[in-house]
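One protein chain is absent from this view; the other protein chains keep their places.
In order of appearance the chains are A and B, and numbering begins at 1 in each one.
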Amino acid sequence: MPDTDVIVEMRHITKRFPGIVANDDISLQIRQGEIFAFAGENGAGKSTLMSILFGMYQPDEGEILIRGRQVDISSPNEAVALGISMVHQHFKLVHNYTVAENIVLGIEPATRLLGLIPYVNMRPVNKVIRELSERYGLEVDPSAVIEDLPVSTQQRVEILKMLYREAEILIFDEPTAMLTPQEITYLLDIIRKLRDDGKTIILITHKLEEIKQVADRCAILNHGKLIATMDVATSSTRDMASKMVGREVIFEIDKELARPGEVVLDVQGLTIENEHHVDVTQDVSFKIHAGEIFAIAGVAGSGQVELADAIAGLSAVKTGKILLEDCDITHTLVRPRTLKGISYIPEDRQDVGLILDFLLEDNLASKAYFRAPFSRRSILQRNAFDSYADDLIRRYDIRCSSGALTMTRSMSGGNQQKAIVAREVEQDAQLMIFVQPTRGLDIGAILSIRRRMIEERDKGRAILLVSLELDEIMAVADTIGVMFAGRMIKIAPADQMTLDEVGEYMMGVKQS
Amino acid sequence: MSGRDPRWDVGPDALKKISEPGGKCDDPVAPPSQDPPNPAPSAPDDGAVQVQLNWFLRAFGNERWQFITIPLLSILVSLIAISIIVGVMGSNPINVFITFLQGAGWIMKPVYAGGFGMLSDLSNTLAAFTPMLFAALAVTIAFRGGLFNIGISGQMLISGFLASVIVGYSGLSSFVAKPLVLLIGIVTGAAIGALIGFLKYRFNINEVVASIMLNYILQYAVSYFINTRYLDQISRQSRVVSPASTLVLSGIYNSKTHQLMVSNSLPSVLKLGDIQFLVPICFVLAIVLAIALQFFLKKTRLGYEIKAVGANRRGAHYSGIRVKRTILVTMMLSGALAGLAGVSYYLGYFNSIQPDTLTSLGFDSIATALLGAAHPIGNIASSFLITTLDTGGTYMQSMMGVRQEIAQLVTGLILLFSACSAFFRWRIAISRQKAEMRAYEAAEHDVDTDLVASSQGGDAA
Partner (left out) sequence: MSGVNTIIIDGLALALPLLIIAIGGIFSERSGIINLALEGLLGFGAFCGALFAYASVTLHWFSPHSMIPLYLSFLVAALGGSLFAVIHGLLCVKFRANQVISGVVINILSVAVTGFLTSQINVSVFGGPSSKFDLMTAPRLTIPLLSRIPVIGAIFTRFYAFEVMILVLLAIFWFILYRTRFGIHLRAAGDNPQALDAAGVGVARVRFTAVLISGALAGIGGMCFAYSILSNFSAAIYMGYGYLAIAALIFGNWKIMPTFAACLLFGLAQSGANQLILWLKMDSSVGDLAMIVPYALTLILLAFFSKHNRAPRALGEIYDKSKR
């Protein structure tokens, strides 16, 4: 391999955070014009490594060479000056600005009013952006306002931003996490087009199929160490997976056939409107039986989260009915629903599921603090909180530095999620709602939560799963409902649908 | 979340939120996004860590005590600042502080005028302390519930006014009048608090704006009634309320005969050796309420709910708490405390109301509550400090020739530094983190000096 080809070289990069070595002596080379993937579990250090390349962190040891020259990248600005750009997982877009305004933010073209007073003139910019968009098939309207655009379009705005700034090295951080299978295909096409145009692409992902589909080479990280750099074409997915986890991976979860019983949840013609009086679901109906996992698939924003909120009582229903074991709960408050037997693991665990500035024991009891043994005659019984929390911490293996008295905010995301799962499972509810229960967790935690769902199903509970991960739905669901634009367009037993079919329904391509 | 005004998000939890660097763990870039490979390096390494902490971290690093140590630090820094100012102006700062304490009755003055003694000064300070503590508690409970009650002054005014009109100008005997005054204070304050809560509940009107508007409306309405009906032509204030209705008793202590006499009003003739003083009835009530509030927040269902709503509204709603109702209740409790502050101020510390004026105590109490770390017991201490500066100022000016307004300046500076407490906490958290990291590495790598040096250079988080 001739050296001139190498555009990025990292030598002996080490980065430590308190209590953890995020990157441990990593050396690698990335060639001009290739798609180079970083694979690894959450916390393997791939994001940290790319943050170092993008100037957000400085390495404790080691050096970086760009185009053969040693550089000291101490801020994202310097990275951009070197032609490095990054699409973050959380898009960096100003939501009430137009696409064009976002793209030129920081490098706005100024015209002089009366040849004197500088002001921002967007007209020439719009033209440039439209051309760029057409050239790479991005289909973005420069004058659209960000908040009106779907996630996938926002992502393409981020790509345009990099192209407008003439970046040569493009870093994508988990770009497919929020997309449907069809949108993923579209994105991967764009990425290939960019590569063919001479750009160097760095792709951070934990989805091996994607790597297999587009990447030329792939580096596998585990616990901060570089395990291997391999040519994708000559390696198998299974091989990559075992390197990634450090052992053989069992993807499959053993699952017996469901034995559905009585109807537990009966949703009839539910229409929900949001705060702006826009209908987010329209006339949604379905039933869940005891001992059944009903999974709702759909693109982000199809109304599935709002549906879960409405069933749990967090938001109001416009028309339609919700029956829980033949009891109309359409308009009851959250608390009575909890008592009747609904437990809910919400999508947003830090802002909704937990009160981060409460002690762990207060959070573990947050659905029961008001009744005995936690509260007697309106006085809280602290020792009941303590012993209950200790019990859950032990049984659910929640890691926390000061036991029941740990400040919830200081816990890791995975353990926060375990705390929520523990609390909700312990409620012994007839209906359990799981929204995105495994997002952001590592494989071990993911498998344990999926197993827990199946266990609870086998105990005869009704389970509603909302997930954006089709793999997850295919792995655990007994029945799949697909939502598109607020409507439930397909309900079928899980074994009668293929992954691609579900994807097509999700995109609204296929109607039943 | 749109349409939400972050003015809501005040209170101790808002302060805390920013003091934890890298708290978001879902975030792929945030470093410790997984369980540390070596479980809990900080716990077993405590011994090693301890060695690395410097004196500053040892003194202020303990989060459990930060609610005391950090305000103390702010007070210390501002006293030093004031010492410098006073010194530049040519007075001895030590003497200035001593005369403050003497004026407030904590230390003996060298000389007393006839009929006065240290007891007189101290009791006066306690009488000023009482409404301040009530008001600070009113701010505190709102704070803990995630609300900002900037309308304390208005709530105080209307409570004091109604109590004056209904009881103060009646001929009721003190056994009826005093409890009635308290009751009117509580009910009026709670009603205004409820109104603010209702406006927020029903119409989404930001409580800061509603409180400000109500402050003005109440101020002008009360002025109108005082000016047209209850004005004392000489003092240009409302007529003085009856001694029976005030929440203080007058006392006489004879230093010669050691006789003690307490009654509704002073006798017209003082005997030799008599020292007059005030007995603020509500002083004990205020202290008891502070302790009760602490218990309430920590140990009761409603307290749990108020704190939950204050820390995270969506989370509270999710766990089944009726958020809007809790907001209403919180504002009512805050208003009731403000009402108590009002009656103990206008029918205790003063016995009349000046038209067209809102007392600055309502705003100062926000700062007092902040200095007390929004902690009911902390409020007791901070109220003592602020009222001491206030009541000791006159004497200090007469003795030292330093303008009395310096007292306000001291208060202002203390508050300024307390406002930085979040910054102190954040810096402390970061330095502690760094120290821990060094200790951890030292333990793991057998004190590799190169490593320690390089990690100091890297600016984590």
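Going forward, a residue touches a chain if its C-beta (ideal position, glycine included) is under 8 Å from a C-beta of that chain, and two chains touch if they have at least 3 such contacts.
As the structure is a prediction and not an experimental result, all values here were calculated from the model.
Touching the missing chain, out of B:A104, B:I158, B:L293 or B:A367, is residue B:A367. Summary of contacts with the chain left out: across B:L101, B:L199 or B:M399, the touching residue is B:L199. In the complete complex, the hidden chain is touched by one of B:L101, B:L126, B:A210 or B:A435, namely B:A210. Checked against the full complex, the candidates B:V77, B:M118, B:I166 or B:A221 give a single residue touching the omitted chain, namely B:A221. Although one chain is not displayed, its contacts with chain A can still be listed: residues 56, 76-77, 80, 88, 90, 92-97, 101-102, 105-108, 110, 117-120. Touching residues on chain B toward the chain that is not drawn are 2-7, 9-10, 14-15, 18, 21-22, 24, 27, 29-30, 148, 150, 199, 202-206, 208-210, 212-217, 220-221, 223-224, 227-228, 355-356, 360, 363-364, 366-367, 370, 403, 405-406, 408-409, 411-413, 415-416, 418-423, 426, 461.
The rule we apply is simple: only the chains that are shown with their structure count from here on.
Of all residues in chain A, those touching chain B in their complex are 15-20, 22, 42-43, 47-48, 51, 56-61, 89, 173-174, 223, 275, 312, 314, 333-335, 338, 344, 346, 348-358, 362, 366-367, 369-370, 375, 378-380, 382, 399, 401, 407, 409-416, 439-440, 442.
On the chain B side of its complex with chain A, the touching residues are 2-3, 13, 16-17, 20, 23-26, 28-29, 31-43, 298-304, 307-308, 311-312, 314-322, 433-434, 436-437, 440-441, 451, 454-455, 457-461.
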